[in-house]
Structures are given as C-alpha cells and as structure tokens.
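Left out: one protein chain. Kept in place: all the others.
Here the chain labels run A, B and C in written order, and each chain numbers its own residues starting at 1.
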Amino acid sequence: MQVMRAAVAGASGYAGGEILRLLLGHPEVEIGALTAGSSAGTPLGALHPHLTPLADRVIEETAVEVLAGHDVVFLALPHGHSAALAAQLPESVAVIDCGADFRLRDEQGWTTFYDTPYAGSWAYGLPELPVGGGGRQREALAGTSHIAVPGCYPTAVSLALAPGYAAGLLSGEDVVVVAASGTSGAGKSLKAHLLGAEVMGAMSPYGVGGGHRHTPEIEQNLSTASGPGAAGVRVSFTPTLAPMPRGILATCTARLLDAASGTDAAGIRDAWAMAYADEPFVHLLPEGQWPSTASVLGSNCVHVQVTLDERVGRVVAVAAIDNLTKGTAGAAVQCMNLALGLPETTGLPMAGVAP
Amino acid sequence: MQVMRAAVAGASGYAGGEILRLLLGHPEVEIGALTAGSSAGTPLGALHPHLTPLADRVIEETAVEVLAGHDVVFLALPHGHSAALAAQLPESVAVIDCGADFRLRDEQGWTTFYDTPYAGSWAYGLPELPVGGGGRQREALAGTSHIAVPGCYPTAVSLALAPGYAAGLLSGEDVVVVAASGTSGAGKSLKAHLLGAEVMGAMSPYGVGGGHRHTPEIEQNLSTASGPGAAGVRVSFTPTLAPMPRGILATCTARLLDAASGTDAAGIRDAWAMAYADEPFVHLLPEGQWPSTASVLGSNCVHVQVTLDERVGRVVAVAAIDNLTKGTAGAAVQCMNLALGLPETTGLPMAGVAP
Amino acid sequence: MQVMRAAVAGASGYAGGEILRLLLGHPEVEIGALTAGSSAGTPLGALHPHLTPLADRVIEETAVEVLAGHDVVFLALPHGHSAALAAQLPESVAVIDCGADFRLRDEQGWTTFYDTPYAGSWAYGLPELPVGGGGRQREALAGTSHIAVPGCYPTAVSLALAPGYAAGLLSGEDVVVVAASGTSGAGKSLKAHLLGAEVMGAMSPYGVGGGHRHTPEIEQNLSTASGPGAAGVRVSFTPTLAPMPRGILATCTARLLDAASGTDAAGIRDAWAMAYADEPFVHLLPEGQWPSTASVLGSNCVHVQVTLDERVGRVVAVAAIDNLTKGTAGAAVQCMNLALGLPETTGLPMAGVAP
Partner (left out) sequence: MQVMRAAVAGASGYAGGEILRLLLGHPEVEIGALTAGSSAGTPLGALHPHLTPLADRVIEETAVEVLAGHDVVFLALPHGHSAALAAQLPESVAVIDCGADFRLRDEQGWTTFYDTPYAGSWAYGLPELPVGGGGRQREALAGTSHIAVPGCYPTAVSLALAPGYAAGLLSGEDVVVVAASGTSGAGKSLKAHLLGAEVMGAMSPYGVGGGHRHTPEIEQNLSTASGPGAAGVRVSFTPTLAPMPRGILATCTARLLDAASGTDAAGIRDAWAMAYADEPFVHLLPEGQWPSTASVLGSNCVHVQVTLDERVGRVVAVAAIDNLTKGTAGAAVQCMNLALGLPETTGLPMAGVAP
C-alpha cells in the first residue's frame, strides 16, 4: 500500500502534539507539514521535546498552500478557524477537524454556546456510538472525507451512557454528569489557575450550572442513541479540573425509564456488554472493577463500567479516557483511518502507560 | 484559665496525627498521652515526622488507665472500637469520637452498612448544620461531653446542600452527589491501589451504586435540615479517589421543589448566604468563584458555592474541605471546644496552606 | 503588649500570600495595608482564596504613603524594587526585604548575577547560621530594623552544610549541591513550562553550570560559617524543578578537610548535633531518618540529616524546608520578631501539614 501523507495545522498545541505522537507509530502514514501561528519558525523539539524523532522539524506558518499537497490534514485549531481553512483546501484532501466547529447539527445549540458564526456540521467522528434503532455512528463515516472529531467530555459521557438509551432503558429527563479532567484539557493557555503550583492538590469545578460548551454535544449524542422517536435528553453537566496532566473520568447517572423499572443490575450490564462486545476500543470492565484514568493514559481505549443503584433507581455509568488520545488525537487518527479506508484500529495504541 | 489535658487514642494514623498538629497550635490544651495498637513503643517522629515538636514522644498502648486522667480523649480508631473504650472511661472525661460508631441515629442504617453491632448515637458534631424549623445543630452540642465527629464526605455534602433543605427549596427525592477525595481519606492501609505510583494520574470511583457507608449519614443530615414534616432524602452518592493527598470536593445537585419552582439563581444564593452569614468556618464564595480543595488545605474552613441550572431545574452546590481538618480532626477540635466550654473557633486555622 | 501593625508590599504573589497566612496566626501583629502593582483594586480573595479571613480586603497600589504608617513593612517585590522604596520609608519603620537586593555583601557577586545596580547590604536574616569562630548570625540581627531575608535555596544549603564549616571539618574547594524545588519557587510567572500539565511528572534542572543567582549567596554563607581565616568556598550548584507545589530538598556534599580525615560518621554527626542543639527551628533527625519535603510543608522548621560516605571521603548533608515558609515568609516573620524585639518563634508553625 502507498504511504499517505498527513499534515497537522496547529502542531504547537497539546492536541497537535498528540496527533504527531500517534502518527509516529502509524505504519501507513508519513508526517508532512507541521504548521502553527505564532510559533512558526520554531523547531518542534522546543515545543514538544517528547517527540524526539521530530525534534529538528521546523513549524511552518498555517497556510492553504502548505497544507494542500497532503492526503489528509488534521486541524487542531481554536474554534472558529476551521471553516475558512477547510473551504480552501482541495476536495481530494481528507480533513479531520479536532475543533468544535462542525460537531453540532443544531444551529441554536451552537449559537447559545459559541461566539463565532455557525459553520454547519460534518460527519461526527464517534464510530462506536450506538444509534437508536440499530447500527453505529461508524456507518455514517464510511466514505466521508470531512470528519468532526468529538469533544473529549462528550466522548466519555456518550460512551458511558449511550447503551442505556439505545436499549430503551434510560430516561432522558434528568441526567446528571460530573466529570473530572486532567489539566491538559485546558490547553496551553497561560492562565494563573493553570500553573503547576495552583493545580497540584486542587480539585475545582468550572462552567457550573450548564455553562460548558460540551453540553449540547452530549445531549445530541444521547439523543442519537435514543433514536428519532424518543424524547430529548437533558443533562446537568459539571466538569471539574483534577490534579493530573491527562485523563477524563465521567461519572454519569440517569434514571431508569418507568417502562424499564423491572430491570435489575444484571440486565443493565447485559445491555452494555452487548453494545460493546465487538468494539475494539471500548472495554466494559469485569463486574466490580471500576475505570481509572491511569489505566488509559496514552491509549485509545475507553474503560466503562455500569451498575444500578436500586435504592434510588438510578443507573450509574462511569467511563475513563485519555482526553488527548481517545478524547482528541486518537479519535482523530481513528477517523483518518476510516476516511482513508484503512482498518479502523491501525496505529492506535490499546494499552495504556501505567503505572 | 486552666490548661486542659488531651489524650489521643489512635495517634499513629492520619486522623490522630492531624489532631496532634491542631492541638500543637491550641492555646488552651496540653497534649497528654498518645496511644495506639501495634505501633506502641515507637517515637512519634518515626510515624509523623511532620510533628517536629513531638518527635521524641513515645506512643503508648491504648488502654483505659492511660487515657483516664485527661480532660478530653480523642478516639481515632477503626469503627467498632469506640464503644467499649468509651464505656470504661470516667464520666468526667469528655470523649470525642472520630469514628463512625455513634453517628447514626437509625439502627437500620447502621446495620445495612457496618459489620459491628449498633452502639447507639451521640450528639452529632456538625455545629453549622441548619436544622429544619430553625436553629443549628450547635445547640444540640452545648453541654455535651460525648460527641460523634461527622464523616468527611457527609460534612462536605451536608454543608453544601443543607441551606436549600432548611429553606424548603429542594426536593429530597433525587439528589445526586459525586465527590472526589484525596487519598489520605483511605487511611494508612497498605493496599496496592493506594501506592503512590498507582495514585498519581488516577481518578477512579469506588463504592459505586450506593455502597458507601457515608450514604445514610448524608441522608440523615439532609433530613435534619429538612425538618420533621418533610419527606426523607435519598441520595445517589459516588465517591471518587483523586490524585492528591488531602481534600474533598463535593459536587451536589438536587431538584427544586415544585413549590419553589419560581426561585431564580439569586434567590437560591440568598438562602445560602443567610444560612452561613454568621458561621465562622463556612464561607460562601463571591458569585462566580468556585471552591477548590487547594484553598482549604490544612484549614478548618468550608468553601461553598451554589447556582441554579435553569435549563434542567437543578441546583448545583459545591463544597470543598480538607478531609483531615474540617473533615475529621478540625471538626474534632471544634467539638472539643464546645464540650469544654471554650470559644468554638479556638486554635483552629482559618487560612489554608496554598499554593 | 501593644499590637504591631504590618504592611505587605507585593501581597499578590506567593511570598506575600504566605506572609499573610503566617501573620493571621501571629498573636502580636495586626495586618495593615496590602499593596501590589497591577492587581491593585482586586479583593484579596480573588488572588489568594485560601486566606479566607482576608477575602474582602482590597489590594492597594504600592506607595510610600500607604506603607509609611506601620510598625513593620514586608517587601515581597521583584529584585531591584526594594532599595528605592526602602529609602523613602521613615526610619522608624522596620523593613523586612524578601527580595535579593540587600543579601550580598560583595558587589561583584551581585553584578555578576543581577542586572540592576548594587544597592548595598543589610543584616542577613538567617539567625541560625553558625559563624566561624563562634556565635550565630542571630547576634548580627539584634536591634536591627532593616533585614534581608535569605533566598530559599541558600537557607536549605547553608543550614545543611554550615556546621561542618564552623567545626573546621569540611573543605570549601569542591562542594557539590543538587537541590529540588517545588514550582511555587518560580513564582506566579505565566510561562508554558510552569503549567500544571507540564509540571506534573516532570523533574528537570535549570540554571545548570553555575548560572543560578543563589550561588554567591550560598558561598557567602558557607564562608561566614568557615570564619575569616578559612579559604573561600566554591559550590557547584544545580537546582531542579520538582513536581510539587512547595518544598526544597537540598542534597549537599563536601569533602573532609585533610586535617579532619580521621573523623568518622559519629564525629560528623556530633558536630551537627551540637550546632543545632538549641535551635528551635532546625531539627537534626534521628540517625537513619532522612528529611522529606512533605514533613515541613507550611512549617518554619528545617529538617537536617548528615552522614559520611567513607568510600569516597565525602560528607553528605541533606536539608528539607518549605521554600515559602522557612525559605521566604517564615524567615521574614522570624526576622520581624527579632526586629520588633519579640520572642523569635512567636507565631511561627513548627509542625508541618502532612500527609
């Protein structure tokens, strides 16, 4: 097979760096142009010293002519920048957007949470998502060349809860999610509260009360899983910052639908087991073992566990991912594999780096 | 005033060590006997090297005759050990129990979650808890000599939510709490999953699905806050282990009662502000500022913030405490102050150690 | 006794915040004006949320007229700013400078390492430093009103090694020091390598090869300990950044002088034990127990241990301090106590916050 050439726009950030780490281990892809804004001209080794084999590569200015001659272009840019760039790239180039720009199908959801104009939506790159009525989101990705990579929290939350919606077990009325993220989730922004001295020892919430931009994306995904006939899903979502570099732990609870009130913990578990039996990256842990972010560090796997709290009638589902791998760059490479017609798991690590 | 003498049974553990740290800064108390089980005979400096002024003090065997001649005895023992010991101490000795033995008023709540016989209940040492119908739990502590120190999670969760129950705003039907704790909360037990290499970088839940022993204590407190006429409170409680030595962040959500459905975020905030206006240790943060565990490290303060998520009709209240200070040892010293007739805040740090 | 009033210039930084934390626990001092530069007008609670009792105090602009009416003024400013400010304050005001401006007695040492003009030197605030020929640096501080607080690394390194110089045991020719510091040592500067995601999991050196500004201060102190007749001291000093918020661990080795080549490990230990027998804040650990930064968190104590590596003829001395407490703000308060004629230990915590 011919080797594909990939460019990364936004190579200076954490998402860009993680895409490059994964592409270094990808057998079918050659790393082409690396571009960024203010750090153009800098050797990559000064920005990402962990990418030893690329230390001498120099960042170029992000520009269409630099990106155009590649088989695939990854966009790892702040939201609002992808649309213009994508529009100028030749149609033959597959484009994988790690930003939020093309994730939401509902314009109002976008305008409520974002401050740039709505750009439309692309195929949504969460292949494992069960779709209400049968099938997976994967099917919507076959043959696409433009894919919107999901947000990190939506990936964890959606995969934690979706089997319950696809199986018609969960009420969408009163979902409560509290998720903890490593601080790389905030990117490289130079803010005092992200300094190491502030972060270590600190757990704190942010965007409380419905303010986080990932809320409509979570609701969109759980509605997809519920299927067209079902009621919409409403989520109380509280993200928290945890004292670790990477990882998301999403603790998600939803009430059993009245129609499913006879279901017991084993029945719940069965629904999740069936949903993920054939998914290479989603791993339902053995009963009694709960996910830990440490176990998926650097891996594209999602660890999931679920139980029923019978006292209160709530299903509790927990997922752990690496926010930079399955939560961003791993998903992006997985989407690239689908867009380029490669086996979906090519080049993606399934083992975490632990302890 | 005459100096009081205090003994600590269970001085080798984290709770015992923190009681000693606080007593070292207490102007009215002299540290008497330090006792423990298997570490009797060891100098304290080998177990708690941070307690420099006590480095040469030697741990004695826990025994009634060693403890008896003190004004106050702190029990920092595994659950099930306090009742027998307390029964043998002279009545003149104030006893502050940091264990779970005497916290629950409901025998069934005890037997569902604990494996030792029910020992009854003592005055519950959460002075700041608003009591439904008016007043505070503080009033139940005046003149008492035997006090049960609250659990760490119940302290954070109860103080986060109680104002809403005392003010008749919140439904008790479907409370959802997800809390993160530093690993000192698990004590000094030598278990592989508590090793530093496993803990750093790891967020993981435990006791999921209603299994944590603090659940009935949380429900008891919120029912106390609701008052006698109100319906009971049911909590879906998921504790998680966070990669930090100390601290609890409790993210708590409850639905507005139908009767309160017209209340807006400002109204909610007012209820919390009124509840804690005169509480020295409970600090409602300015609007928009959310609690962080790092800000209460080593302090007896509780930082609280609350808002209303209007989209989903849930109040979200968050509290941060130091699990070893306000969550255990600070509360114990506060209770001791009340039991001995000292000003409640004597010797208790209000500033955290940060960054 | 009349309560003294203290002002803090530079209250927005980590050193300023730690001074305030300590003053909150000081029985003889009342906190007066808090000043800073760009954050003037901000409530302290937004900058130092851990200082709960001061949350509503508002930062003022740093200016002579704001600071003048106090008994003592702490300067916690970037180097180069103290001299001008101090010159304008009334002579009756005690001034404690936490910056580097007045630490070095040797102008050349200053100009080699700093980029602002040499401002002279003040009494050097390391009371415990043994002085060659007998006595302590404490004696030079009695009755002074202007004191230069030592740097954090020099405090740890000097107290680790000085007994050996004061006792005529160590060669000054080839001292090697490697020290690890928590990231608060770098202050609140917004630099990418200080972000939490970069810092956690990272040990890295900086200023390698003699470039760190604390080198001449370390050499000055060890020369002071050696006494006037002795040869100068030359130090190879490598600081490293460690993944923790606070703390310095200084590992210091020096060769035995030929004249002392018969000394064994017990003889070495005796010299250290004698040097610190009466020092309240310097604690020589029991034989075999080595210092840990975790044991001095938030405390003004220094933990020291020493041994002789007979195979290679080097003494290895290790000291642990909290860089913000004994390393900066605790030392500043200790100096203030001396300047104001208070007992030296007043208001200073001797127990660390652990675990």
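Rule of thumb we're sticking to: a residue touches a chain if its C-beta (ideal position, glycine included) is under 8 Å from a C-beta of that chain, and two chains touch if they have at least 3 such contacts.
All of these numbers come straight from a predicted model, not from anything done at the bench.
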item	value
Omitted chain - touching chains that are shown	A, B, C
Among C:89, C:244 or C:301, residue touching the chain not depicted	C:244
Given C:190, C:208 or C:259, the one touching the chain that is not displayed	C:208
Options C:148, C:308, C:335 or C:350, residue touching the unrepresented chain	C:308
Residue touching the undisplayed chain, where the options are C:197, C:271 or C:335	C:197
Chain B, residues in touch with the chain not shown (by the definition above)	14, 182-184, 186, 188, 190-192, 194-201, 243-246
Residue numbers in chain A that touch the chain omitted from display	14, 17, 20-21, 24-25, 43, 45-46, 48-55, 184, 200-201, 245-246, 283, 285-286, 289, 292, 294-299, 301, 303, 349-355
For chain C, residues in touch with the removed chain	174, 176, 178, 180, 182, 195, 197-198, 200-206, 208-210, 234-236, 238, 240, 242-247, 249, 251, 253, 255, 265, 290-295, 297, 305, 307-312, 314, 316, 318, 320, 354-355
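We adopt the following convention: only the chains that are shown with their structure count from here on.
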item	value
Inter-chain centre distance, chain A versus chain B - centres from mean C-alpha coordinates, in Å	37
Chain centre separation in whole Å, for chain C relative to chain A (CA means)	46
Set of chain C residues in contact with two or more other chains	14, 184, 200-201, 245-246
